[in-house]
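The complex appears here minus one protein chain, its other protein chains still in place.
Chains: A and B, in written order; residue numbering restarts at 1 for each.
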Amino acid sequence: MKVVLENVTKIFPPRNKREKEFMAVNDFTFTVPDGKLIGLLGPSGCGKSTTLYMISGLQKVSGGKIYFGDNDVTNLPAESRGVGLVFQNYALYPHLTVKQNILFPLQNLKGSEKLSKKEMLERAYQAAKLVQLEELMERKPNALSGGQQQRVAIARALVKMPGVLLLDEPLSNLDARLRLQTREEIRRIQKETGITTIFVTHDQEEAMSISDMIVVMRDGVIQQVGKPQDVYDNPTNLFVAKFLGTPPINVFNGEVKGGKLYIGEECVLEVAGVADQPVTVGIRPEGFIPAEDGAMTCNLTNLEIMGRDASVVATHPASCNPTIRSIIDGDCKIDTASATVRYNLKPHKVFLFSKENEKRIEVAAQNNDDFLTAALKLKYSKS
Amino acid sequence: MVGSKKPWKAWLYLSPAIVLLLIFTVWPIINTVRMAFLEGYNALAVAGGKKFEFGFANFVNVIEYRDFVTCLKNTVLLCVLTVPISTFLALVISVCLNAIKPFRRMLQTIFFLPYVTNSIAIGMVFAAMFNMVGRNIGGKNELILTAGIINNVIEFFGGQAINWINKGSSEVANMTVMVIYIVWNALPFKILVLLGGLQSVNKQYYDAAKVDGTSRLRTFTRITVPLLSPMITYVVITGFIGGFKEYSSIVGIFGEKMGPTSNPYRLDTMVGFIYRDLANQQGRASAAALILFGIIFVVTMLNLYISKKNTHY
Partner (left out) sequence: MTDQKNFAVFEADIQKAQARQRVVRIAVQVFLYLFLIIMALIVIFPFYFMLISSVKDLAEYRLPVQTLWPNKIILHNYIEAFHTANLGTLFSNTLYVGIVSTILSLIITVITAFVFARLEFKGKNAMFAALLATMMIPGELFTITNYQTISNFLGLRTLGRELGSKDLIALGDWKNTFTVLIVPFLVSVFYIYLLRQNFLQIPNELYLAAKVDGTSDIKYLWKVMIPLALPTLISITILKMMGAWNSYMWPRLVANDEAHRLITNGLRTAFTSVEGDVNIPVQMAAVAIVSAPLFLVFVFLRKYIMKGVSRSGIKG
């Protein structure tokens, strides 16, 4: 079932007289295609959980429409929407066993939907099998690990065969090792069931790794929607560029003059078709190529070798951050005794943003350009 | 924890508490047990140099004593009536309080009010509310001036005035008044504990139940009550302990005679029994106190056992 949000808005009334009303979600429009796994991504307080709760029906919308398939469910209460919701802290009933927890939603069914005891058990075991919990059915939640509790919560959400599965920060309560394992688990379960799944996270790595599509949010406003790799390769604004990627993107103050990009005094890249203006330059850590005669000179601070790759920590007077970090091939030789390091830049890893509104400034044909030719061109134009 | 280099210091600090506890807590436990098992023990006779034999005569004496049966019956009856009623009412009120927003604090404060009262003093108020003013009430030449505000209310709804506590009143009427008063007195503590419990229940359980389409009733019976069960157990146990020690609320309403003037000691309780024997029949009083302790202990353990069986988290 596809989920459509149309101009959805959520305004929280002021809590007291001094406060102003708070717009948590602002004019939110997007479509979740049927059977896909979508990540709502953003820093805390950006309205992503509110969006999820509005989809679940636990919170009312202040404006706009929500459709499940072709049905308008905007004003439908949570219980009639048929969604499965997994809470951040799982909300497993502590007094019930795993089995009873999974059975709970089925026992609520009334009228024509009512199931026999046998059917309920069958469904419960089916759900348990899906999340690989069959052996733990008689345990109480307190006797389970965090990862197992998470799986019970998912089984409980899936057992009623919801049209949409919603997960609120599904991995945030797990330790790092379990997190990797569980996120693959979620991906597997979603693939097997084919249920349209929406999950909320503030961890970009988590969202990038398993989503079919991510929605980046900030202050209640959608910043960008797309496939994870597309969003990473083509951020629409500075916020998205900064939010995605570890280590984060390096940001510099720069200027475009006569089709050339200057950072500090140095011309680092050719940017055809861009009007002369001061710009903010974002360079992905993997966008640097160390070269003795590189276009950009940085002050070398430190070299961290991490097996296959090496991470170079450096500073630059025009950098907006205290340090700049680049990831280079471990085979590249860097003279650690030297005070400076010089780089050429991969053009498709360099993004220009307007100083005025932080929006991306498109550089013509940048992405198709072979970076080596670009670097060569640059070399000649300089001399 | 820090290991002090001077352990005597700890004992020095503890000494006032230890001395007082030895005199007023430890010794009484030993002595009460001792007196209970010395047949017919009384302090006056001890002063006279009498020696007592070890045995169970005091316990037999207590149980065979006619008043004791009355006391036990009253005590158990009050417990069995007031604890379920007050717990149920407190649970309903707490759940309602938890479900509203405006005026919640105000109502909460009102419901807590009876806690900060003196059970003797407010007992007198309850007595006045149920009291008939007049001459020879319950006897011949009856002349009722005012039947009391409660009877006024009953008459307002078309009922008959009832002799609640005056001379000639029935035992059922007396007990009813006691049950009303004790429940009124027990509500605030129970509401405080249960409401506190309700407010500490994670809201997400209710959200989860809502998404799953759980009805209000099922949410209450399958989620709220089980999650509250430790609190409910707690108020039931303390209710029973308090109920078995019931005394001053009866004195508040009926005075030291523990009953209407026509039937003194009709509402006497276990504690009342102990107090009456305390000054001159120490052996019997001690035996009664041990029996009381035994009952409280058994009831508490039973309660804990039952609630343990029902909640394992």
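Quick notes
Just so we're on the same page, a contact is a pair of C-beta atoms (placed from the backbone, for glycine too) under 8 Å apart; a residue touches a chain by one contact, two chains touch by 3 or more.
Source: prediction; values computed, not measured.
Among A:Pro77, A:Gly258, A:Pro278 or A:Gly330, only A:Pro77 touches the chain left out of the display. From the set B:Ala57, B:Cys79 or B:Leu290, the residue in touch with the chain omitted from the display is B:Leu290, counting the whole complex.
For the options B:Thr32, B:Thr176, B:Gln204 or B:Ser229, the residue in contact with the chain missing from this view is B:Thr32. Note on the undisplayed chain: of the listed residues B:Ile63, B:Ile149 or B:Ile306, the one touching it is B:Ile149. Touching the omitted chain from subunit B are residues 1-4, 7, 9-11, 13-14, 16-17, 20-21, 23-25, 27-29, 31-32, 35, 43, 47, 89, 92-93, 96-97, 99-100, 103, 107, 109-122, 124-129, 131-135, 137, 144-149, 152, 155, 165-167, 184, 187, 189, 192-193, 196, 231, 233-234, 237-238, 241, 244-245, 247-248, 251-256, 260-261, 271, 274-275, 278-279, 282, 285-286, 289-290, 292-293, 296-297, 300.
What subunit A contributes to its contact with the hidden chain is residues 70-72, 75-77, 80.
We take it that only the chains that are shown with their structure count from here on.
The residues of subunit A lying in touch with subunit B in their complex are 56-58, 77-80, 83-85, 87-89, 91, 93-96, 104-105, 107-109, 140-142, 156, 160.
Those residues of subunit B that touch subunit A in the complex are listed here as 202, 204-205, 207-215, 218, 222-223, 226-227, 229, 311-313.
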